[in-house]
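All protein chains of the complex are present and in place, except for one that has been dropped.
Just so it is clear, A and B label the chains in written order, and each chain counts residues from 1 on its own.
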Amino acid sequence: MARPATLSAVVIGVVFFGLVGLLLYGVLVSDRADREALPSPLIGKPAPEFELPLLHQPGTLFSSQELRGQPYLLNVWGSWCPGCRVEHPVITRFAETRRVRVVGYNWKDEHADAMRWLEQFGNPYWLVLVDYDGRKAIDWGIYGAPETFLVDAAGIVRWKHVGPVDDTVLAESLGPVLDSLGVAR
Amino acid sequence: MLPELGQVALLLALLAAVLQAALPLAGAAGDRPAWMEVARPAALAQLLLLAFAYAALTVAFVQQDFSVAYVANNSNTLLPLVYRYTAVWGSHEGSLLLWVLMLGVWNAAVALWSRSLPLVVSARVLGVIGLVAIGFLSFMIFTSNPFERLLPAPLEGHDLNPLLQDPGMIIHPPMLYIGYIGFVVPFAFAIAALLEGKVDARWQRWTRPWTNVAWGFLTIGIALGSWWAYYELGWGGWWFWDPVENASFMPWLAGAALIHSQAVTEKRGSFGGWTLLLAIATFSLSLLGAFLVRSGVLTSVHSFAADPSRGLFILAFLAAVIGGALVLYVLRAPRLPEGRPFAPSSRETLLLVNNLLLTAACAMVLLGTLYPLLADALDLGKVSVGPPYFGTLFLLLMAPLVLLVPFGPLTRWQQEQASKPAAMLLPWLGLALLLGVIAFFMAPQGPLKTAAGVFAAAWVGLGTLRFVWSRLRASGRAFTPEMLGMVLGHAGLAVFVVGALLVEAQDVQTEVAMSPGQTMEIGRYAFRFDGVERVPGPNYMADRGLVQVLRDDRPLVLLHPEKRAYASGGQVMTDAGIHAGAFADVFVALGEPLGGDAWAVRLQIKPLLRWIWAGAFLMALGGFVTAADKRFRKVAGSERRPAAAEPAADANRPPARAPADDEGRADPRLPTSPLTGGEG
Partner (left out) sequence: MIAALRRRCALPMAWLLAALLLAPGIAAAQAVRDAAPLQFQDAAEERRFHALVAELRCVMCQNQSLADSNAQIAHDLRREVFDLMRSGRSDDEIRSFLVERYGEFVLYRPRFSGHTALLWLAPGLLLLAGGVVVVRIVRARGKRPLTAEEEQEW
């Protein structure tokens, strides 16, 4: 009788401690801000090619090819998005460092509202692409705003952040990636 | 002033819980009757104090005292009176108070109705309940105080979540909590038995009704949640295998296994160890459920408390209670004597298989629910585990169980010639198969699921009726409440299965753009859209649609699907227009406005949907009816009668009728006092 008892004790012990350990992990990570953010499967892969109109020149189509040669930050925003307003000063400050071009991606918005928003809060973007029906956004794996991508000079996606960026994110998350790409400060 | 008194009441309740736990448990260990006697009055005092605290919070809500932070967060001046009463459990702190109150109710009930147990046993049972109460009360007092003040008091509160401003939400949490918490009784009993080192059949008999009642309430609570989700959420579904739903379903599955296991232990002395382990597991799953919804652990569950410190507290409590119980089990259970022998063909074996399948299903749900977290922890990326996983595996695991159900009641204990129940059931199996085949060919869509549902329900239903028939026709047989409960439970299962499978297979849904005056036809039904008007509500503004529904060209009902925009939070809720039918539901919901007067309208016909909840209700009723059987109360003073009084029966097939006063039998060949344990 002893062996079955030990075996069952071991099984019970393993299940119990496994469960508690897993739940402990769950509790400890539960307040991470990016807990619910989806990791992007595009990291390390080529960014989607696109030809999108520009916000400030609605008749003109801008091609992704024209962005090659230099890395750029793609910032997804909309005038309807409160988080975008929150991160706007951070994006503006970053754009002013001129370390990397910041390209705006106006998603699911209205032209007039977007123009007004930029007028009201300032326009940090090198240029603003427009995607109002959301089709190209699906290729980027965009599912909400704000979202921010870093694409390198060769057009490969190197980094993505879901949710508003703050200085910590830029310094500790984006910074090292930029350094590894050799982008000068 | 009253909130402060409420707070004091909570502290005193904690004190009472400490007394209820410490003294009786120490007294039981050291054989001090005076200490053990403290348990009962402490339990009753706890209930009174908790009732007072709960009343204090309710008064704060009714009087709209926004100086209490919890009230300010969950209510506002526009909130109708009835919902002010239910807003008490509208969020974490208050629902925790409700939880603790329910624990107090069960506690007091056990205190009042355990006099038939030896003092040592009842002292231990109450002591363990006291320990659980200490945990929850401490959690509440130290991390989730519902009486915290918000000063200066705001003039207006936030609002109760509009989803909760609804009758279904009034009754669902209390029922659920009564069920969840009720499992503390078999748990406490299991601990007491392990501490004592033995399990007497009489004590096991005392426990059974408690377990059945708790399980019955949990069944009702889950069914209500499903029903409420159906009419409130606007998408016409009744179960999504969401982590929060799973959190309530796991203790239900384990509880179902526990009910059956307890029957075996009580009647045959077998599987005592398994029963104790299941009792520990069921309550652990209740605690786990409470933890999961309040700790923010699961990313897809919007928890009450996104506060890790709260999560850690509950987890520590959980680990202590469950861990302690398991340690005790591992140390003591092997010492419990083995049960009676039984042949491979016997009811014991069937119930063992039954419990295996239920436990496997429970484990599967646990695995699927926690798997995304596990994948995250092991850095395997983010995965989703949803209805396709749970539904598929659940069907696979429950299919064998459903096939075995009719055999159970017709199979004798200890040894049965397998051909006997098989012969009794064969014609009904044939009939069920025939019905299934007919359904297969008659089904307009989803033939396989339809056939499976019809077959399973017919098989279980007819098999159960066969048992009833054989019971009633033999002379002088009593049909005890216990049997009736079983019949209701299994019949409920049949009704549920056919409802669930058929609604999945035969559900017709479509979404159309409709302008006023347009008609859409689906099968026998026609829907005429008569436009949308703006209608104000007490705390919302609604777009109210008018849809005339005809069946077979005769007017059936006028439905009013709504989209409500709530004033305080700006949330938009879809309130579907539903016609409840015994054989099909008609479900209409508004989509988006499309310009002009046109709207997108979602139309659904859902056959046999109500059978799902009817089946659940029958199962719950079965649990309650079984619990009402008087034999569970024949515990006091029933000494074991000399076994020689029993005649040896005819080896072939003795009538299964038992003498009416057959209580507390004992087999002289077994060791006299302890009952059995299983094999570890």
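In the analysis below, a contact is a pair of C-beta atoms (placed from the backbone, for glycine too) under 8 Å apart; a residue touches a chain by one contact, two chains touch by 3 or more.
Treat the numbers as computed from the prediction; the structure is a model and nothing was measured.
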{"item": "Residue among B:228, B:496 or B:613 that touches the chain left out of view", "value": "B:228"}
{"item": "Contact residue for the chain not shown (choose from B:5, B:112 or B:383)", "value": "B:383"}
{"item": "Sole residue of B:40, B:92 or B:202 that reaches the chain not shown, by the stated touch rule", "value": "B:92"}
{"item": "Touching the absent chain when the full complex is considered, from B:78, B:375 or B:465", "value": "B:375"}
{"item": "Chain not shown: contacting residue from B:11, B:82, B:423 or B:572", "value": "B:572"}
{"item": "Per the touch definition above, residue among B:352, B:373, B:495 or B:532 touching the missing chain", "value": "B:352"}
{"item": "Contact footprint on chain A, counting only the chain that is left out", "value": "38-42, 78, 80, 82-83, 108, 132-135, 137-141, 143-144"}
{"item": "Footprint left on chain B by the chain that the document does not show", "value": "73, 89-92, 95, 158-159, 161, 163-164, 169, 172-173, 225, 228-229, 232-237, 240, 242-245, 267, 270, 293, 300-306, 339-344, 348-349, 352-353, 356-357, 359-360, 363-364, 367-368, 371, 375, 380-389, 393, 397, 412-415, 445, 480, 482-483, 509-513, 520, 563, 569-574, 589-594, 600, 602, 646-651, 654, 656-659, 662, 665, 667, 669, 678-679"}
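The rule we apply is simple: only the chains that are shown with their structure count from here on.
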{"item": "Chain centre separation (chain A, chain B; CA means) in Å", "value": "42"}
{"item": "Touch list for chain A against partner chain B, complex", "value": "1-2, 4-5, 7-9, 12-13, 16, 19-20, 22-31, 35-36, 38-39"}
{"item": "Sites on chain B touched by chain A in the complex", "value": "291, 295-299, 303, 306-308, 311-312, 315, 318-319, 322-323, 326, 329-330, 333-334, 370, 373-374, 376-377, 381-382, 679-680"}
